[in-house]
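Encoded as structure tokens, here's the structure I'll be asking about.
The other protein chains are all here in position, but one chain of the complex has been omitted.
Coming up: subunit A.
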Amino acid sequence: MRPLTETETRAVFEKLGKYIGENIQLLVDRPDGTYCFRLHRDRVYYLSEKLLKLAASVPRESLVAPGTCFGKFTKSQKFRLSVTALDFLAPYAKYKVWVKPGSEQSFLYGNHVLKSGLGRITESTAQYQGVVVYSMADVPLGFGVAAKSTQECRKVDPLAIVVFHQADVGEYVRNEDTLT
């Protein structure tokens, strides 16, 4: 387990910024202590400093998961955000999309969100903006990328994709093995 390098930190914060904007500082300085990011086996983990001390004493081969995994670096050093970060990003999300109950299941299976399933969308969402997907009951379902800006969403036909799927909570059941 090691701290992130400059490039890595930049990549991660850039990605996070897509979803929560400038609120990254809120992630690091929380009221209950300072939190930090650490890299372990190509995955980025988010943990408090207290937990860091405990995790540091575990032998590296035996350590499986210190804290919460936010995502992983691919072989070509791109940062891919995983659904396990949802709990932390959802409260600070700037652009949100609400999905109708009927197409909730479809999103949870890994499909993109169509216009027919779109319930609400935050005003002034740009195209290709990172969004957090919610159900109508305000339960966070996952991440996505807006395929169309809000204005365009109003005009487009019902079967067009409005949000590209990136990660959803259904992966806990579908891809349990690849979470770690």
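FYI, a residue touches a chain if its C-beta (ideal position, glycine included) is under 8 Å from a C-beta of that chain, and two chains touch if they have at least 3 such contacts; residues count from 1.
Please note the rule applied: contacts and distances are computed from a predicted model.
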{"item": "Absent chain [UniProt protein name; select from \"Ribosomal RNA-processing protein 42\", \"Alpha-1,3-glucosyltransferase\", \"NOP2 methyltransferase\" or \"M-phase phosphoprotein 6\"]", "value": "\"NOP2 methyltransferase\""}
{"item": "Sole contact to the chain not displayed, among A:25, A:57 or A:76", "value": "A:57"}
{"item": "Among A:6, A:123, A:157 or A:177, residue touching the chain not depicted", "value": "A:177"}
{"item": "Given A:84, A:103, A:129 or A:166, the one touching the chain that is not displayed", "value": "A:84"}
{"item": "Touching residues on subunit A - with respect to the absent chain", "value": "32, 47-48, 50-51, 53-59, 61-69, 84, 87, 104, 108, 135, 137, 139-141, 169-170, 172-173, 176-177, 179-180"}
